[in-house]
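One chain of protein is taken out of this complex; the other chains stay put.
For clarity, chains are labelled A and B in written order, and residue numbers in each chain start from 1.
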Amino acid sequence: MNTVGLIAFALVGATKAIREEFDMFGVTVVGLATAFAGGMTRDLLVNRIPLALMAPIEISLGLLGVGLAIGISIALESADDHPLTQISDAIGLAAFTTTGAIVATQAGIPAFGVVAIATINAVGGGAVADILLDRSPFILLDDFYASCTVLGGSTYWVVVTTGGSNGTAAAICAVMVVGTRTAALIYGWSLPTAQVLGTTRE
Amino acid sequence: MNTVGLIAFALVGATKAIREEFDMFGVTVVGLATAFAGGMTRDLLVNRIPLALMAPIEISLGLLGVGLAIGISIALESADDHPLTQISDAIGLAAFTTTGAIVATQAGIPAFGVVAIATINAVGGGAVADILLDRSPFILLDDFYASCTVLGGSTYWVVVTTGGSNGTAAAICAVMVVGTRTAALIYGWSLPTAQVLGTTRE
Partner (left out) sequence: MNTVGLIAFALVGATKAIREEFDMFGVTVVGLATAFAGGMTRDLLVNRIPLALMAPIEISLGLLGVGLAIGISIALESADDHPLTQISDAIGLAAFTTTGAIVATQAGIPAFGVVAIATINAVGGGAVADILLDRSPFILLDDFYASCTVLGGSTYWVVVTTGGSNGTAAAICAVMVVGTRTAALIYGWSLPTAQVLGTTRE
């Protein structure tokens, strides 16, 4: 699952950079940032040297995603809106949320921190990529994307706290993320803005 | 004081995100980032796990600020320009500057580092929030805001170096920040740009 996630995230990030006409170095950096910036931030927060810098295999998977993006972009418009990419992305989101929750729990961080680190691990890369592309991170604006990781991270914490094993918690967390994200894609879920909340109260 | 600061900073950040029509997740993230990103950066720089992730009470205060912002935004225009918000913000600025200076001093960091970490602790959150909102950090552009924290941090270091206790230094630092910030608000202080400097020399 983590493998699928790394490739999918790098592909999505690189495709966005290609659309903005970044050069090859820029496309590679944005692709790798999307795949690794969340995990590197997680490792910084729990005070260890980022795994991504120590594991050549992970980087190769990221580069594969970037290569795929370049290859596909020549053959195909909008590779990042393709259903296959979106499903891979949902699987990646689930894998990254789960990994984040596990690392945070092992570092002895309490409830809110676990959810925060799971979320940063899963969506931090995409947010960094958007900042590099000079936009507001899309996760803050609309769509029901980061909310899936918040739900997943909370579920993980609830299961572990109520006596479930790490394995059970991880499985339920992953199902929760893939499930809510798929539902959000199919039914077009989104969170309201304060403006909408204000209007409905009038 | 720190309590007032966390609530005020989260309120100011969330209000800016509401104005940009971010969704509820985005408003929460920008509010929490304004309240906590400075302190988290400080903790990363002195190499420890961010306190914010370990302390549920602090997060609750941040969420209270976000909730206030959402509630107030429905009742009121421009909650972040309200005098009460500006005074709370000045108190928060003082509290965060002082905390930053204390943490840096305890970590054995010399003069410039103390001022730098005090400043990052106090204004880093607002800078991150502005980057998430896709603007240049307002602290770099005009106003006499970050300058108050530089003055406060320098004062702290001078007092400690000349033999004052940490408590004395903290008190003088806090008074310095609140004082200069209030004066800046009342008299409309701002720093010159290089263009202005160039013109006045001609």
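In the analysis below, a contact is a pair of C-beta atoms (placed from the backbone, for glycine too) under 8 Å apart; a residue touches a chain by one contact, two chains touch by 3 or more.
The model shown is predicted, which means the values in this text are computed figures rather than measured ones.
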Among B:84, B:140 or B:175, choose the residue that contacts the chain missing from this document, as touch is defined above. B:140
Tell me which stretches of chain B touch the chain missing from the display. 44-47, 104, 107, 109-113, 116-117, 127, 131, 134-137, 139-143, 146-147, 150, 190-195, 197-198, 201
What chain A residues would touch the chain not displayed? 17-18, 20-27, 29-30, 40, 44, 47-50, 53-54, 56, 59, 70, 73-74, 131-134
